[in-house]
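One protein chain omitted, others in place.
Let's look at subunit A:
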Amino acid sequence: MSQAEDIESVDEDGVIESVSGPVVTATDLDARMNDVVYVGDEGLMGEVIEIEGNLTTIQVYEETSGVGPGEPVQNTGEPLSVDLGPGMLDSIYDGVQRPLDVLEGKMGTAFLDRGVDAPGIDLEKKWEFTPEVEEGDTVEPGDIVGVVEETVTIDHKVMVPPDYEGGEVTAIEAGEFTVEETVVELDNGEEIQMHQEWPVREARPAGDKETPTEPLVTGQRVQDGLFPLAKGGTAAIPGPFGSGKTVTQQQLAKWSDADIVVYIGCGERGNEMTEVIEDFPELPDPQTGNPLMARTCLIANTSNMPVAARESCIYTGITIAEYYRDMGYDVALMADSTSRWAEAMREISSRLEEMPGEEGYPAYLAASLSEFYERAGKFQLMNGGEGSISVVGAVSPPGGDFSEPVTQNTLRIVKTFWALDADLAERRHFPSINWNESYSLYKDQLDPWWESNVAGDWSDIRQWAVDVLDEEDELQEIVQLVGKDALPEDQQLTLEVARFLREAWLQQNALHDVDTYCEPEKTYRMLEAIKTFNDEAFEALEAGVPVEEITDVDAAPRLNRMGTAEEWESFIEEIENDLQEQLRALY
């Protein structure tokens, strides 16, 4: 963010007229919409959100206790922006990109004080810059001019800022530089530093969007197997409290095969963010084996931090994601939870006394949500490359009621819907993604990838699983009335097969060392083993074997151990052989 020393150069001072929670009005302030201002004697950071005649309304990103009328307001003349450059990964920011570790040092206490500012990236640190272009080359906006090793996992690409004109390189040199030193000079006088700024409410420019055809492999069977998300796709996870939204989000952040993960804790619990901060540096990235933090940028605006910064943290996150996308990376952004973001909008809106829409949310709720999700996608980049942003938004519907405005407006936009179910969570079926309600519209466009990378019959076997689960759902209604034993034998057997699908395949233990991540091949093989049981069992049934004997074979319960088996290839093969042998021995 803009630093305190900038203030001196600005002369357009205003005076506070009124204060009500995070909303402050000021008179005589010469400002544009969305300008960042410093409010009061303590210089609290705020943003202009309404201008009416001489009266300017400001949302303040810090507590306003004790701030009163008559105190000054200073305009920076700049919109709310993020600092972009090497050093963002392995960091943890608040909602306006102030690094929380630096704040702790500056404030000297574990509690967040007011009026303390810090740049989003370290301005002192020197980075080893390696040029990728030579003097005399012509570069255009978005082109990569050099590389810096940001973390062990990620090479940070230094780009010509999108708002430059570009031209011929007149000077470039390798060596150690701080982010503010010029590394490249162009013939038109433009100088390129590693540090860029970009206003958060404006999408960074890119070329056309493409149809995503590659899955974001999450290592979670129910997601990869039944309801896949594409790299560049959008997904929503709505669910009542206690249904496992946060664990699901964290599993994605840990295991998905994105290059970069931006994790936004928006209005959630402090202890949860601490868990991420403590766990991620320890956990290995499944692709490289390096610490997970080396590819992760965390944004934490917990529920008790100022509400205005909760509104902005989503934008801060997506802008950082776009910056890495521009380097050609596949970025996954997790927002937990978008409902808190919507509620922050509602809170500010009601303080402005705006006419409310549905359930008190502002009328522009739907527009804000779709604007945010539209910043996801698989893009042609300005420099000719490709990059993607996948967005996964958690939704916390009040009372678990999916008909509320945030869930409904989100569902109109996203193409993957992972519905969390309190009933499943209560019986400790995790991830508690309801297979009857959830959907993914990416299935068809991702099938070719599965068929060429995992198994040729992927879409058939998946469809088989879906059919069995559907049939179980219908049969359960009858069972509720007459009991299981009153069903014909083949239907009883279907219920058994469905039980294995649920308990052995869909259920996955995030806390188990092995089961927590399931590669696509294993997802497929596990399903195939259940299908083997199904096929063999039905043949035995046709040959006249009673259903109790079939389900009693001792290889069958071992299907439940496939997920946690370390040597899964041989384990599954052995089960399949045993199943065949034992079931055939019955007739």
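The rule is simple: a contact is a pair of C-beta atoms (placed from the backbone, for glycine too) under 8 Å apart; a residue touches a chain by one contact, two chains touch by 3 or more; residues count from 1.
Methods note: contacts and distances are computed from a predicted model.
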Per UniProt record, name of the chain withheld from view ["ABC transporter permease", "A-type ATP synthase subunit B", "phosphomevalonate dehydratase" or "Probable indolepyruvate ferredoxin oxidoreductase beta subunit"]: "A-type ATP synthase subunit B"
Touching the absent chain when the full complex is considered, from A:H156, A:K254, A:R346 or A:K443: A:R346
Residue of A:M273, A:V406 or A:L541 touching the missing chain in the full complex: A:M273
Sole contact to the chain not displayed, among A:L84, A:V307 or A:V414: A:V307
Which of A:I58, A:L103, A:A366 or A:V414 contacts the chain that the document leaves out: A:L103
On subunit A, residues whose C-beta touches the chain left out of the figure: 16-21, 25, 63-71, 92, 100-101, 103-104, 107, 110-113, 240-242, 265, 267, 269-275, 277-278, 300, 302-305, 307, 340, 343, 346-347, 350, 353, 356, 359-360, 396, 398-401, 422, 425-429, 479-486, 503, 511, 554, 557, 560-561
